[in-house]
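Of the protein chains in this complex, all but one are displayed in their positions.
Up next is chain A:
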Amino acid sequence: MRFRSSLQVPPVSYAATLPDASTATGRIPGNKAMWVGIFCEVTEFALMFAVYFIARAHHPEVFRAGPERLSLLAGTGYTLMLLTSGWCVARALHAMRAGRQKACLRWLLGAFVFGLGYPVIKLFEVRWNLANGLDGDAGVFIVTYYYLTFNHLIHVFWGLLGMIWVMLRTGTGSYSADEHSGLEAFACYWHATDIIWLMIFPLFYVLR
């Protein structure tokens, strides 16, 4: 019995497999300041989503017909670009934790290229929209859509600037396997921006 119990491996939770998950109370991924920023971002978008739901409740037919007016291809393109960029950032963080700085920089470069795909698609989509008469006078659905998506675009721009910064820091050897909280804080912001897009996409491009 004693022999058997000595062979038993204690159960390891998913949380425990990640770094710094040593306490039951959990940790602050990245740093506190970034989470203040993320919660400000979340609050801002929560208010804008409230406006969306109220407008939708008052104009259900307009919102039901709305997605047909937008390019589903562009919407799917944004989603795939941001998801792939987020995946590259997560891989970069894992590479840094493993002490592989060069691999981390390569993953960050990949994240930047895919992240840049978002404003590039936006440029083409806006031109397509305007050519199809979808401007600021095109009704409540389009106005809500521009308001939310342009606001999200600003957050993506901040993220891309942040990504340039963490790439420079990684390239100059400022992060190490032991200390890379700046990189982790950026990753949190980028994933939070990703999460908000994952909500915007179905609201405007899918839901009828």
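Simple rule for what comes next: contacts are C-beta pairs under 8 Å (C-beta built on N, C-alpha and C of every residue); 3 or more make two chains touch, one makes a residue touch a chain; residues count from 1.
Note that contacts and distances are computed from a predicted model.
Of the names listed as "Solute-binding protein family 5 domain-containing protein", "Thiosulfate reductase", "Sarcosine oxidase subunit beta" or "Class I SAM-dependent methyltransferase", the one that matches the UniProt record for the absent chain is "Thiosulfate reductase". Residues of chain A that touch the chain left out of view are 13-15, 17-18, 20-21, 25-29, 35, 39, 42, 46, 49, 53-58, 60, 64, 67, 72, 75-76, 79-80, 83-84, 86-87, 89-91, 94, 187-188, 191-192, 194-195, 198-199, 201-203, 205-208.
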